[in-house]
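In what follows, a structure is listed as C-alpha cells, so that the remarks can point back to it.
The complex is shown incomplete by one protein chain, all other protein chains being positioned as in the whole.
Our next item is subunit A:
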Amino acid sequence: MIDVGWICVGAVRAVYWLVMLVCNFLGYSPLWAQIAMKNRKMDNTRIRIPAHLAVCFTEEKLIDLNDVLELMDSCVATGIRQLSLYDPFGILVAQIEQIKQTCRLFNRVDLFSDGKSVHSNGLSNLQVNVLSRNMGKKALVEACKTLCLDDDQITVEKISKTLEDRFHLSDPDFLLQIGNVPTLCGYPPWNLRITEFLQSPRLPCSRRALDSCVEAFSHRDIRVGK
C-alpha cells in the first residue's frame, strides 16, 4: 500500500531539492541560509569599536543638526571616544553655537571647531571635532609653515604631532562617507593613511544604524602593508 504520509514527505523533499538547485544555479542563497550564514559570521567576528569615527558629508542636503546631535548620543552609547564631523560646505561650523548649547545641556562632550576648543566638560565621554575645508590641505600648509621655522629635519612624526597639537587632527579608524558622491571632498588628507571607508546614503544617527556600521567595520581586514 502507498503511504500518503511518505508521499507528502517525498513531495516536500523534492520541492526543497528543486528550490536549492535553482538557487545554486542562479547563485542566490535562500533567505534562511543567508540569515544562518550571517549569524555564523557574526559568531566568528569579534566586534571592534573604532576609537575614532569620522563622518564626511558629500551632499549638502544630508546635513541635519538634529541627526548630528543624535549621532553624538549614539557614539557615546557605542563607546566611540572621538568623532570628527567634516562638512566641506561649512554648514556645521556655522552652527557651532547651537551644537555647543546642546552639548552643554545633554551631552558629556568636549567640542572643538576647526581644532579650537569651544566647549569642555571635565567628565566627557566623547571628543567631537567639527571640521570645515580649512582643515584640509590648508592645515597642512600651516603645519609646513610652522615646521619650516625649525632647524631640524621634518619627519612624518613631526607633521602628525604638529597637526594634532595645533588643529586637534588625528587619524580616524573608520570614515563614513555620507551621500552617494564617491569622493573624500578634501577631508584632511594626512590623516587618512589606513582609515577604512564606508559609504552610507544617510547619516546612521540611531544606535541601531550605527551598530550595523560598526559591524561592517569589524569585518574589515587591516594589514598595514603586511
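Following the convention adopted for this analysis, a contact is a pair of C-beta atoms (placed from the backbone, for glycine too) under 8 Å apart; a residue touches a chain by one contact, two chains touch by 3 or more; residues count from 1.
The working rule: contacts and distances are computed from a predicted model.
Asker: Which one, "Rad60/SUMO-like domain-containing protein", "Rab7 GTPase", "Alkyl transferase" or "Cytochrome b-c1 complex subunit Rieske, mitochondrial", is the UniProt name for the chain you do not see?
Answerer: UniProt lists the chain left out of the view as "Alkyl transferase".
Asker: Taking the entire complex into account, which one of A:4, A:123 or A:149 touches the absent chain?
Answerer: Spelled out, the listed residue whose C-beta touches the missing chain is A:149.
Asker: Pick out the residues on subunit A that sit against the missing chain.
Answerer: 58, 88-89, 133-134, 136-138, 140-141, 144-145, 147-151, 153-156, 158-159, 180-187, 189-190, 192-198, 220-221, 224-226
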